[in-house]
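Of the protein chains in this complex, one is absent; all others appear in place.
Entry: subunit A
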């Protein structure tokens, strides 16, 4: 309880539905352990939409899956994931299984691989609901399923069809309905619209927003697309090389990015108002031997001596905004001369 009460991101209102504390996930690889998630702490409040962004390979999906206790066999983990007072990582397999669906729902990126091609849509719903609420009558299951499908715009006339009879966008909406029919309190959506067209994407984002307001579902939205975060989220966390670089309210992070990585990520986003292209030099490090200190320091235009030596600590430059960057201090932790600029020897070969 005491852990859950301490709100890592400084967003003080109410008990978070989910608290992550010092979570670490390593993958065993031929070259050694890859630290895909490294000491991540994060809170999600009930009914809140949190966006999780960062370049490819930064550990977003690994984090999202770990929250549901879905780390692969080959991975090791430690730290705490407190869901409504209970530690997910300390649960038995059965307890964890009971959590998935009615408490925490997950939407994957690839809808076709998650729907059974041999099962009709009604059977999918039947199976899902029955697994968690065995007492429900057939009629009640049908009523609930049709109601949920209606929310995502799938008419009752299509209830008995097979997955291949639907378009990609419709299958994705069916997946969302399947996650929602159990009325989860937290929904983890891993790139839910990446394979979809802009118009369908916009429809699905609106849908998720409506569900959040209507049922108070909390949402963790994993995405590459900063536009989606601006559009659909209340708070955001920026991940770099397995760590949270910054988190805070969407409006304040976009207006005043505290971390140089957030700032450069925002600058490199191409939007309708882009007048000039900008990019972050270099590319994210490998996670087996990541850089010392701040993992962003080799690419950081603002890097100082201390950045290459010591891991940054959490600072709160603005209420509700948490930034891991030595530029924000604390000054008493920076050794003498640590503020000197770091000579960056840019290897322009890594420019691609």
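Here is the rule we go by: a contact is a pair of C-beta atoms (placed from the backbone, for glycine too) under 8 Å apart; a residue touches a chain by one contact, two chains touch by 3 or more; residues count from 1.
In the analysis below, contacts and distances are computed from a predicted model.
Chemist: What is the missing chain called in its UniProt entry, if the choices are "Carbon monoxide dehydrogenase large chain", "Oxidoreductase", "Peptide ABC transporter ATP-binding protein" or "CutL_1 protein"?
Modeler: "Peptide ABC transporter ATP-binding protein"
Chemist: Give the residue, chosen from A:28, A:85 or A:251, that touches the chain omitted from the document.
Modeler: Only one of A:28, A:85 or A:251 touches the chain omitted from view, namely A:251.
Chemist: Quick one: which of A:161, A:256 or A:269 touches the chain that's been left out?
Modeler: Reading the full complex, the residue touching the unseen chain is A:269.
Chemist: Based on the whole complex, identify which of A:74, A:137 or A:157 touches the chain you can't see.
Modeler: Hidden-chain contact among the options goes to A:157.
Chemist: One chain is left out of this view; which of A:34, A:49 or A:228 touches it in the full complex?
Modeler: Residue touching the chain left out of view: A:228.
Chemist: Could you pull out which residues of subunit A are in touch with the chain that's been left out?
Modeler: Contact residues on subunit A toward the absent chain are 55-56, 142-143, 146-147, 149-151, 153-158, 167-170, 197-203, 205-206, 224-232, 250-251, 254-255, 264-266, 268-274, 277-280, 283, 348-349, 351-352.
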